[in-house]
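Next up is a structure, given as C-alpha cells.
Heads up, one of the protein chains got dropped from this complex, but the rest are sitting where they should.
The first chain written gets the first letter, and so on, giving A and B; residue counts start at 1 in each chain.
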Amino acid sequence: TELTISSWVAPSHPTIFAGYETYFPAVEEATKGEVSFKLVSGGALLGGKETLTGLGDGVADGSVLALTYNPAQLPTSQLVAELAMLSGNSLAVAAAVTEFTLLNCQPCITEFSAQNVVYTGSYATAPYALISKGDITSLADIAGKRVRSPGGAWDRWITESGATVVHTSSSEMYEALDKGMIDVAMQPAAALKSHSLWDVANSITLGSFGVYNSGPLLSFNKDAWGELTPENRRVMLDKMALAIVATTEAYLTQNAAAKAEAPEHGVTLVEKPAKLEEEIAAFNGQDISAVIEKAENVYGVKDAKSLIESYTQLLAKWQGITSEVASREELVARMKADIFDKLSETDYGL
Amino acid sequence: MDSITLVYWALGALLVLLALRVPVAAALGLVAIVGIYILMGERATWGVLRSVPHAFAAHWSLSAIPMFLFMGYICFSAGLTDGLFRVARAWLTFLPGGLAISSVGGAALFSSVTGSSVACAAAMGKIAVPAMLERGYDPKLAVGTIAAAGTMGSLIPPSTILLLYAVFAEVPVSELFIGAVIPGLLTAVMYSAMILLRVRYNPALAPRETAVDWRERFVSLGQTWPLFLLIVTVFGGIFGGLFSATEAGAIGALVSILIGFAKKTLSWKALVQAALETIRSTSAIFLIAVAAALLTRLFAFAGFPDYVQGLIGDDLSPLTIILAVSLIYLLLGMFLDPIGVMLLTLPVLLPIFDNAGISLIYAGVIITKYLEIGLITPPVGLNVFVIKNVVSGKVSTSDVFRGVGWFLLADVVTVAILIAFPATVLWLPELIRG
C-alpha cells in the first residue's frame, strides 16, 4: 500500500527532514515494502486550516496537524496548548503529550475519531525565547512593548506582563521587527537563523517560556488506517516513538546551532534572568485556574481540572525519565514500552 | 494511463473548453475535478471540493489584493492618477509611441505602491487604455502595453508573491524586495525600448503627439502632489514600521479616499462605484484563482513534483538548472495561477537550488519574473483577462493576447540578461547587507 502523506510546511522543516525521513524508511523496511509513503509537502494538497477535515475526507492518507487551527473540533486535545508554558523540556513534553492523548484522555481519542482521523503522537519544538532589540531581564523590561505572540498561553502571559500582543504571520516577522512594528518576537532561538532575525535583533532572552506542544506528527485517515493489515499497523505504531524523538531532537539541534552562532551576528544571549524566572513561576502557579476557566467557557471542555492534573503528572514523570536515560535509544524504548506497546493493533483507531 | 499522461490530457481538454468560450474558472475547475476523480476516486474528490475553495479565499496575505484594487479604483475615480499620467506624457511624448512608453513608466510607479500585478493592470488599464485609443493608437498595442506593464506590479516591491516566496524559502523579505528592484526597472526599460523600435519602423501604430513646452512640463508636476502624498504615506508607513505590506493596501485605500474628498474630486457616488467595481473584479479574478488552485491539486495528486525532479535530473550545474526551471515555469504559467505554481514547485526546487549553490534570493526574483510572464501567456493569463474586463467591449481577449506577444519577446531579452548577469539581482542586496 502506498500512503499519500500531506504536509503544508516546506521540506526544510524538522517534521519532514528528521521526522518523516526517519519514519518512512523504518516502516518500509520493517513491512518489507508492503507499506510505502508518497509525501506531498508545501501545502500543494492541503493547507494548515483545512488539513483536519481534508484528512478525514480522505484527500490524504496521513498528515501533520496543528491543533490550534481546530479548537472547535478538538477542544480537549488542544487543551495542552494552553499549558505550553509549564515546561521547557522538549522531549519530556513530546512524550507527555503523546501519552496523555493516547492513554489518559478518552475524550481526545473520541474527538479525533469523530473527525475520521487516527492520532498517533505529538512532537514538541525547542523552547521559546524573547528575541528583541534590547536586553530583557524582568517583566519591567517588557511592559509597554509590542510582542509578536504565537498564541494560547503566551497571549495571556504577555498581556499580564503589561505588553501588547501582536499577531502577524511568520512571514511578516522579520519586516515587523526590523521596522519596529513589533519590539519583541516570541520564537525559539532557531528563528534567529531560519528567519534571519539576527540581522534585525541584538538580544535573545532564554527562559522558561515553554515549547509548542500541539503538533501531532503524523495522523492518519481512519479508513486508510483500517485497510492496513494488523501486522503493518503494529509496525507503524512501533516506529512512531523514534520519529517523534528524531523530530524533537532536530528542533533542539537547530536551536543549539543558532544559539552558538548568535554572538557572531551581534546577538547577546541572556540566560534565564533570575527575576524573570520568578515572575514566570508565579504566573504558572496562577495560570492553571485561568486555563481551567478558559477550557470550560471558551472550549466547552468538561472536567478540565482532572485532565490538566493528569497531564501535569505525566509531565513530571517524563521529566524524570528524560533526566535518567542516557541515549536516544533508551528514551525511544521507554516511550515504546510505556505508550505504544499499550495500544492494540487489532483495536486502536478502528 | 499513467498520471502524468492524464495531466497532459487534462490540459488538452482545458484548451478545448476554453476555445468553446467556457468561462476560464469553469474550464479549469471542471478539468481539475474530472482529473482528480479519475486519479483518486469519489471520496478524495469531494474532500478537495469541500476544503479548497473556501480555504483559498480565507487568506490574510491575499487581503492586500482587494485593498490595493480598491485604492487603484479610488485613485482613478478621484482623478488622482490623471496628474501622474499627465506628467509621464509631458516628459515622454517627444519619443515615438510616447504615450505607450509613458504608460509603462506610470505602471512602474504604480507598482511601487501596489503589491499585486493584477491590481496594477486593473488600475492602469482604466487610465491609460482609453487615453491611447482616443489618440488613435493601435488597439492591440494599447491593451498589450498595459497587460504587460501590469506584470511589474509583483516585481517592483512591495509584492505579494515575493512575500509568499520569502515565507517558503525562509529568506529575509527585505533582501528579496531590494533584489527585485533592478529586474523590475529592467523590465520597464525593455518594454519601452520595444515600443520605441516598433513605432520607429511602423509609425502607423502610434500617431505623434504635439510638442509639450517646458512650462507645461513643470505645471504637470505640480498636479501630482496627491499621488505623491499617497506614495509617501504607503512607503513611509511600511519603511517606518507603522504597518506591514499587507496592511498597506487598507491604509492606502483610506488615504486615497481622504485625499479625494479633500481635493473635492471624489463624490460619494464615485466612491460607491469604485467599491462595486472592486468587489466584482475581486470576485471574477479570485474565482479563476480558486479553480486554478483545484488544478494545482490535480498536479499534486499526479506526482508532478517528482516529475519535475526527473526533468531536471541529477545534473546540478546552476545554468542547466536555471534553464530547466525556465521551461517548467513557462509551461505551468500557461495554465496555473502564480501562487499555485509556487506551492507546487518550491518544495522540489528549493533543495535543488540549495545543493547547486544558487542564491535563494536570486532564485526567488527569477521565479517571480517567470510567474509574471505566466500572467500574460495564453491560454490562461490573469492580466490579459483583467484588461479585457476593464476595457470590456472595445477589444476581444484574443486581441489582448496578440498585443502581448511583442512584450513577451522583450521579456525573453530581460530574462536572458538576468540569467547572464546574476549581479542584476544580487548587487543591491549585497550592498545593503554591507
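Assume a contact is a pair of C-beta atoms (placed from the backbone, for glycine too) under 8 Å apart; a residue touches a chain by one contact, two chains touch by 3 or more.
In this section, contacts and distances are computed from a predicted model.
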Listed names "DNA ligase-associated DEXH box helicase", "ABC transport system ATP-binding protein", "TRAP transporter small permease protein" or "Sodium:proton antiporter", with the criterion being the UniProt name of the chain not displayed: "TRAP transporter small permease protein"
Contact list for the unshown chain, restricted to visible chains: A, B
Among B:Gly29, B:Pro347 or B:Pro429, the residue in touch with the chain that has been omitted: B:Gly29
Among B:Val232, B:Val272 or B:Leu311, residue touching the chain not depicted: B:Val272
Residue among A:Val298, A:Ala337 or A:Leu350 touching the omitted chain: A:Val298
Contact with the hidden chain (one of B:Thr145, B:Thr282, B:Ser326 or B:Thr345): B:Thr282
Positions on chain B where the hidden chain makes contact: 17-27, 29-30, 33, 46, 49-51, 53-54, 57-60, 62-63, 66-67, 70, 242-243, 247, 250-251, 253-254, 269, 272-273, 275-276, 278-280, 282-288, 290-291, 378-379, 385, 388-389, 392, 396-398, 401
Interface with the undisplayed chain - residues on chain A: 53, 68-69, 71-73, 144, 146, 151-152, 155, 164-169, 181, 298
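Basically, only the chains that are shown with their structure count from here on.
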Centroid distance [mean C-alpha coordinates] between chain B and chain A, Å: 37
Partner chain A, residues of chain B touching it in the complex: 43-44, 46-48, 50-52, 54-55, 58, 60-61, 163-164, 166-174, 238-246, 296-297, 299-301, 303, 305, 343-344, 346-347, 350-351
For the chain A and chain B complex, residues of the former touching the latter: 4, 10-12, 38, 40-47, 49-50, 53-54, 57-59, 168-172, 174-176, 178-181, 194-196, 199
